[in-house]
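Step one of this worksheet: look at the structure below.
A single protein chain has been omitted; all remaining protein chains appear in their positions.
Let's look at chain A:
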Amino acid sequence: MIAEFGLAALWLAAALAALQLIAGALALTPRGAALAGVVRPVAVVQGLLALAAFGALILVFAETDLSVKLVAMNSHSMKPLIFKIAGAWGNHEGSMLLWVTVMGMAGGFVALVEKRLPEPTMLATLAGQAFVSLGFYAFLLIASNPFERLSPAPPEGNGLNPLLQDLGLAFHPPTLYLGYVGLSVAFSFAIGALVTRQVGPAFARAMRPWVLAAWIFLTVGITAGSYWAYYELGWGGWWFWDPVENASLMPWLAATALLHSCGVLAARNALRAWTVMLGVVAFSMSMIGTFLVRSGILTSVHAFAVDPERGSFILALLAINIGGALTLFGLRAATVTEGERFRPVSREGALVLNNVMLSAILGIVLFGTLYPLLAEAMGAKVSVGPPYFNPMSAIFFVPMLVVLAVGPLLRWRRDTFARVRKRLALPLLAVLAGIAIVLAIGDVAVLPFLGLVLAAGLAVASVLPLRDRNLRRTPLPVWGMVLAHFGIAVALFGMASESAFSVEKLVAVRTGETTRVGPWAIRLMAVEPVAGPNWTALEAQMLARYQDGRGTELRPQSRSFWTPPQQTSESALLTRWNGQLYAVLGGEATDGRWQLRLWWKPFVPMIWLGGLLIALGGVLALAGRTASDIRRLVARDKIAYRRTRQGR
C-alpha cells in the first residue's frame, strides 16, 4: 500500500509540475493573468507531494518490504535500521527521487518566501523550476520507477554490502545532492530574469542565499568525501582527480564564482550578463557531473554501465535543459543592458579576476575529465591524472590567491594600489618569513613550496579587512568572508605540508620488532584474528610512541568480507595537533614477517579543518544576510501598516 501511495504522490507531483509550468507561462501573457495566483500554491503542494513520495520510499525501506523490487535489490532484513533508511537513496532510483524531492521542496520554499522580485519574474522562475523538475519526474516515472513491485517477493533482499555500511558514505551523497539541487534554484532565477529581462540587484539578492546555501553543502560534501577517501581507501591520498570527485568540484568552482559575481551585482549593479551566465553554468555543471558519474560513460564506453535507456534519457534531459537555457541566454544577453562601470583597479575588478581564474580552473578540470572521452573518439586510450591537473590548475590558482589577498582591501568602483600598499606589508612579511623557514627546512618541490609560502601570506592577508573596523559592529557577512578566506589558507597549508613533508615507509617486521617513521617509533606487538558480524580480520596491535614519549595503541586491520567476497584494509589513524600517523596492515610474508605501510603526514588534518572553516564562513554570511533580509521585510511591513492606518 505504501509503495502505491508513493507512486500516486509522485504522479500527482508530476501533474502539478506540469500545471505549474503551464500556468506560470500563461500568466506571463496578458490574457492569462488570472492564472498568476495559482502558481505559488501549486509549487508548494508539488514540493510536499514529492516529499510524501520520498517519505513513502523511506518507509518501505525501513520495514524492508521485499515485494518492492528496489528494496529487494538494495536492502536486507539484517541491516541496521539507519543503513536501511540510508539505503533508500543509496541506489539509482532512490537518488533520483531524492533529487526531485529536493528540487520540489526548494521550489516550494522559494514560492513561499521570495517577495522581493517583480511578480512576472517570480512566475517565470517558478515555471522554469517546474520545467526542469518535469523532466526528472518523467525520467523517474518512465525509466526508473522506484516503487516497482516484484512478484513473487523474494524471501530475502540481496543488498548487504558491508562496504556501504558506513555512516560517512550514507550521508555524503545527500549532502552533495542538496548542493547540486540548491543550484537549480539559481538556474531558475536566471531563467526567470532572462525571460522577463529583469537582471539587476534585486535578482542577485534573491538568488544569493540559495547560491550560498548550496555552496555550503557542496563545501561540506567535498570535504567529507575527501576525508572518507583518505581513511577508507588506505592509500593515504586525499584527492585523486577521479571523475567522481571532479563531478563535485566543478559545480563548487562555478558556485564560488557565482557567489562572488552575485555580490558585485547586488552591491554595484555590475556584471549582469556574466552573473546570469554563471547561474546557468553552475547548475549545468551539477547535471553534467551527475550524468558523467551515473551514466558510467567515462569508465566504460561500449555499453552504458547503467543501461542504455537511462543514459540516453538523462543525456536528452541535459540537452534540453542546458541547451535551452544557453539558447535563451544567447537570445537575451545582448539586450541585458550593461551594468555600472568600474575601473580595473577596484573591488569589482578583483572580483572579475577571481571569476576569470575560477572559470579557467573549471575549464581545466572539465577538459581533463572529458579528455579520455575525446581521446577515445580519436582512437587512443588515455587516463588523465595529477600530472595534468596539479600544475595546470596551479597556473590559475596561484594568481587567484594573490587576488584573494588584495581584493577585499580594495574599494568599490575605483582605487589605487598606492593606497593598499602599506597594508600589504604585513602579508608580504609573512611570505618572506615563510620562504626563510621553508628554505631552512630543506628540499621542497616547487608547488608545495609555493603553497606553503602563499598560505602564510594569505592567512595574514585574510584577516586584514577586519583592521580599522569596530569588531562588534562588523556585519556577519564580512566575518564570513574573512573566515572563509582564512580557511583557504589553512587548507592550502595542509595540502602543501602533506605533499612536502609526508614520510612513507613500507616495511616487513616480526612481532616484537620496532620500526621508525618520521618522529615515531612503532612496535608491532601482535597480529591476531578478530571476527565481526559479517567479516573476519587480521588485526595488528601496535604501540606508537611520538619522540619516545608515552605509547598509544594502534589497531589496523586487514578485513575479509564474504558477502560479497572482498578484502579491505581498515587503516588506523592517530591524530596529533601537528599531523597524523597513518598505519595499514598488509599481508604476511613467507618468513613470518608482516608488511606494514606507515605514513607520518604533518599537518594533514588542516586540509579538512580548512574546508570546514570555509563552510562555516558561508554559514556566517548566510545567517547575516538572512537576518538583515528579515529585518528589512519587517520594517517594510511596519511602514505599509502605518500608511494604511494613516490612510484611514
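Definition applied: a residue touches a chain if its C-beta (ideal position, glycine included) is under 8 Å from a C-beta of that chain, and two chains touch if they have at least 3 such contacts; residues count from 1.
In the analysis below, contacts and distances are computed from a predicted model.
Matching "Cytochrome o ubiquinol oxidase subunit I", "Chemotaxis protein methyltransferase", "ABC transporter permease subunit" or "DsbE family thiol:disulfide interchange protein" against the UniProt entry of the left-out chain gives the name "DsbE family thiol:disulfide interchange protein". Of the listed residues A:Leu141, A:Leu169 or A:Leu318, the one in contact with the hidden chain in the full complex is A:Leu318.
Residue A:Met277 is the one among A:Ile85, A:Met277, A:Val345 or A:Val509 that touches the chain not shown.
Of the listed positions A:Ala334, A:Ala418 or A:Ala531, the one in contact with the omitted chain in the full complex is A:Ala334.
Check A:Asp242, A:Glu376 or A:Asp637 against the missing chain and you find that the one touching it is A:Glu376.
Residue-level contact of chain A with the missing chain is found at 73, 158, 161, 273, 277, 280-281, 284, 288, 297, 299-305, 307-308, 311-312, 315, 318-319, 322-323, 326-327, 329-330, 333-334, 338, 341-342, 352, 370, 373-374, 376-377, 379, 381, 564-566.
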